[in-house]
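Missing here is one protein chain; the remaining ones are kept as they sit in the complex.
Coming up: subunit A.
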């Protein structure tokens, strides 16, 4: 038997170069596959925290060469028990930059481009550049945003099947203490984040009357100091959770209130936990979940094995429980579906169109910006862009879209009513009445 030549990809080669029976449908084993993954696959890692650090290491050692990482945070001391790419002397530096540098120092040949900014700061075509997006986040809002961006690229053909070249897969992980999840999202095929948003129920907030009138627990006393007393005393100066003096003030006010009512349990650490909504986190769980995500990323890209279908939960609190659940798509999902269909007359101006979206029962969109095929038709912000695009408002949308009978446009705005508004991205299918060649409206975008 031949002894293999020494090679850096000694172990990975077994998986990528050899044929197998329990593999993905498009698996074509061979050195070309290994080299193509290196040369042509670009992976975006969203988040350079507990999961992100692990993900960068895992992906760099799983055959990927071109990685980008985006994170707006700077390194804090409390990161050091798990975010293993950071040292005490790095505190205060941007996470994305330090993480990228550390991995490149150790793994020869890997290229990591850091982006120290908010995910919303990047234009949509930044995201379209990647073959796959891996999410290592701890917030529902950020997941929702990236999900909408990736699903926004999705186009359907005339039979309502996703066009393969527009599918941007995502792999998402999350942890809390000894528990975590990993999932894959293939827009148009698996449920997207929004299809199963019920998996992330909104955090229960204490009623203000409980805080003000019938406090019973330490958390009630802390939230009273944080949400009610702070405003009474400091007026317009808003509370800064990262300012130790502010935190100390809330803590001592909470202690006073707790003493007044005979309620035990207010400590400084607990005050921080309640006010900042701290989620406990440990290295081992992050390692497990990130590695599962990295493995799925490789499988999606290479087909070297079957993929997770489609949601893995891990729970190590009582013994060890893992479970795979196959969730199903919400056919009416506003985010990963073909998009809400809007029928318009050719004469409708952009302004009138924007006004319609506010009243549309499924959309309820206000403060709308509109993009068509990467071109800004109208932008609410920044002021320079607003001024540049303002003149479009009085032009017919039909003209602005180049006179096509039907096409997909992207709108960005605030969804919902009252105080429940949140920023969101929606894909719409616009069809113009009375344009030649359109016999029916049962099409799904893409002119």
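Some points to look at:
Note that in this section contacts are C-beta pairs under 8 Å (C-beta built on N, C-alpha and C of every residue); 3 or more make two chains touch, one makes a residue touch a chain; residues count from 1.
Everything that follows uses one rule, which is that contacts and distances are computed from a predicted model.
A single chain of the complex does not appear, and UniProt lists its protein name as "NEDD8-activating enzyme E1 regulatory subunit", one of "Ras-related protein Rab-30", "RBR-type E3 ubiquitin transferase", "DNA-directed RNA polymerase RpoA/D/Rpb3-type domain-containing protein" or "NEDD8-activating enzyme E1 regulatory subunit".
Touching the missing chain, out of A:72, A:107 or A:344, is residue A:107.
Across A:96, A:192, A:298 or A:379, the residue that sits in touch with the chain not pictured is A:298. Note that of A:308, A:415 or A:428, the residue touching the chain absent from this view is A:308. When you scan A:31, A:280 or A:416 for touch with the missing chain, the hit is A:280.
In the complete complex, the hidden chain is touched by one of A:216, A:362 or A:375, namely A:216.
Residues touching the missing chain, restricted to subunit A, are 1-4, 6-12, 14-15, 18-22, 54, 57-58, 61-62, 77-82, 84, 87-88, 91, 105-108, 177-178, 182, 214-217, 220, 261-263, 269, 273, 278, 280-288, 290-292, 294-295, 298, 305-309, 312, 316-320, 322, 324 (touch as defined at the top).
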